[in-house]
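The structure appears below as structure tokens.
Omission of a single protein chain aside, the complex is shown with its protein chains in their original locations.
Showing chain A:
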Amino acid sequence: MKFKAMLIAGAMSFVPMTAMAADLTIGFSQIGSESGWRAAETTVTKQEAEKRGINLKFADAQQKQENQIKAIRSFVAQGVDAILLAPVVATGWDNVLEEARDAEIPVILLDRTVDAPDDLYMTAVTSDLVHEGRVAGQWLVDETAGAKCDIVELQGTTGSSPAIDRKTGFEEAIAGHDNLTIVRSQTGDFTRSQGKVVMESFLKAVGGENICALYAHNDDMAVGAIQAIKEAGLKPGEDIKIVSIDSVPDIHLAMANGEANATIELTPNMAGPALDALEAYLADGTTPPKWIQTESKLYTLNDDNMAIYEMKKDLGY
């Protein structure tokens, strides 16, 4: 009973804040719809704003920086209370960010950072790609528990920062564990079909029975690889353990069927922590740190993957 009263009191104490938030207008300049993840990020950002009673002005830049600069200028002209920016490229933001600073509008970067002096934005909310790779590697270290395990790796697009960082993190985590070796590593371009094609070649070049685990830099490649493993007459998830990154709905469906083992979430909810920081800043002037790291949550077969799939499938992935 006491607990319930506390809950109510807690809820009541939020009322003034929500009332204040109701007056907030925030501009969000999104890159565009380059991937399912980004569509989900847009959906979640809109949900987060609605939950807090924030009036969100959404601008889709269609993968062009000039559209984003235009959108920010129009947000400044409209006198919004804050701007969320998912920058399409890293450079060329100094001028427009200065304009926002001169108008005293805080800018929060989502998901990617920019090459600009850090006094030009309030904070950046991003995930740590190296950390994601490390979580994947640590999962495999724990899962194999010292047993010998030959790993094949499906890399992301060669030279892209997620591919480099997720590879680095994974290698850091398995370093010093002599039972774990990466025997083959090739790019699958982050796509399902390349993931399938490259996995087919791994299965032939190394021999399916010699592969103990697959590490894929994203879930889509893992989904493709699962099909290749099945067509080779092996059981994905059992004969070959599969760990990948992103936590898209389809990998949870595969996990619910026991065809994949673990995924690390790249959360589409970058706006939640951003808006938390903003509300704290507006309420009592708390300056957030320059970098807010989102959680890289590990999902395994112990989670209710069917429920996660149902929850995620309508986010726009």
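Methods note: contacts are C-beta pairs under 8 Å (C-beta built on N, C-alpha and C of every residue); 3 or more make two chains touch, one makes a residue touch a chain; residues count from 1.
Here is the rule we use: contacts and distances are computed from a predicted model.
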| item | value |
| --- | --- |
| Protein name (UniProt record) of the chain left out of view, among "Spore germination protein", "Monosaccharide ABC transporter membrane protein (CUT2 family)", "Cation/acetate symporter ActP" or "Anti-sigma K factor RskA C-terminal domain-containing protein" | "Monosaccharide ABC transporter membrane protein (CUT2 family)" |
| Contacting the left-out chain in the complete assembly, out of A:Glu99, A:Glu143 or A:Glu200 | A:Glu200 |
| Chain A residues that touch the omitted chain in the full complex | 33-36, 39, 155, 158-159, 184-187, 189, 191-193, 196-198, 200-201, 204-205, 220, 223-224, 227, 231-233, 250, 316-317 |
